[in-house]
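After this line comes chain A, so read on.
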Amino acid sequence: MGKVTPKSPLPIRIAALAICAGVGALLSRAVLAIPETESGLAPLVDANLEASGVKNAVTAVLLNFRGYDTLLEIAVLMLATIGVLSLSVTQKGTWDPIAAQADPVLSALARFLAPVMILVSGYLLWAGEHAPGGAFQAGSVVGAAGVLLALSGYARPAWISRFALRAAISVGFIVFIAVAIGEMIAGGLLLQYPADLAKTLMLLVETWLTVSIGAILVSLFIASASPAEELRMRSGGER
Partner candidate 1 sequence: MTWETTALVGAVGAPFLTAVLIFALGEHRDAARSRINLAGAALTVVAVVAAAVAARAGAPDAYPSAGIALLDIGFSLRADMLGALFAVVAGVLWLITTVYAIGYMSRASDRARFFGFFSVCVGSAIGIALSANLLTFFVFYEVLTLATYPLVIHSGTPAALKGGRTYLTYALPAGGALAAGVVWLNLIAGPVEFAAGGSLDPALASTHPGALIAIFALLILGVGVKAALFPLHGWLPAAMVAPAPVSSLLHAVAVVKAGVFGIARIVLEVYGPLGHELGVTQVLAALAGFTIIFGSVRALAQDDFKKRLAFSTVAQLSYITLGVALASPIAIAGGIAHLAHHAAMKITMFFTAGAVSEEVKAYRVSEFDGLGRRMPLTMTAFSLAAIGIVGVPPVAGFTSKWLLGVGSIDAGSGWVIAVLGISSVLNAAYFFPIIHRAWFRTPKPEWAHGPAAGKPEGDMRMIVPLVMTAAIGLAMGLLAGVALSPASWAQTVAAWEFPW
Partner candidate 2 sequence: MSQTDLYTLAGSTLFVIGLYGLMTRPHLLHKVLALNISSAGVFFVLVGIARRIPGTTPDPLPHAMVLTGIVVTVSSTAFALALAKRIFTETGTAALDASDVDVEEDAGG
């Protein structure tokens, strides 16, 4: 056991500096040469916004025009969660209380804040249709609520089984895939929302994504930040 040296040896630093200078020069030249005339896909997005079923251009890109990116992005999140769980010492997963004893003030605050945060997340979810917002923002707030609860000493309620937690983590992706397949069965292509159902389906997907993102963030936080777990391990039980 020992301390990590703060910096690499001088020759490495000089080499790194040279590489960085090269990359920096190349990059600056390149960004300055970007023409101010290339309008990109903005006109296309505008022209098709009507048909997308949402009014916010970014949401339209994320969920409809490039909804496939978002589908894969949820997969990335889920993957990271599974990865983190596979690395956690107990591998039991989520939601053991982090603070050894509940702080009364913190606990009261959390009890007050958590429902408010859920409400806020609901608003963000809804607002995403026409203004900045959406499932990721909403899910982050749900996740924050969960982290707050865990930090203030709330244990996982008994009615949330480990299966339920796994379900919460994966439901967003599963619903997303199910909707995508449903669209295919209905005669469309993958993630091709029928014009009249676009808004409803997107809201359905976003709602379950919010649940999953919240659960994922809580799991990521707890699975990699449980001091109790580490203490158990340090006392020499591991393997």
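Please note the rule applied: a residue touches a chain if its C-beta (ideal position, glycine included) is under 8 Å from a C-beta of that chain, and two chains touch if they have at least 3 such contacts; residues count from 1.
How were these picked? Simply put, all candidates are chains of the complex that A comes from, given by their letters.
Remember, it's a predicted structure, so these values are computed and weren't measured experimentally.
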Options 1 or 2: the chain contacting chain A in this complex: 2
List of chain A residues in touch with candidate 2 within their complex: 1-8, 12-13, 15-17, 19-20, 23-24, 27-28, 31-32, 34-42, 45, 57-58, 60-62, 66, 69-70, 73, 76-77, 79-81, 83-84, 87-89, 136, 220, 223-224, 230, 233-234, 238
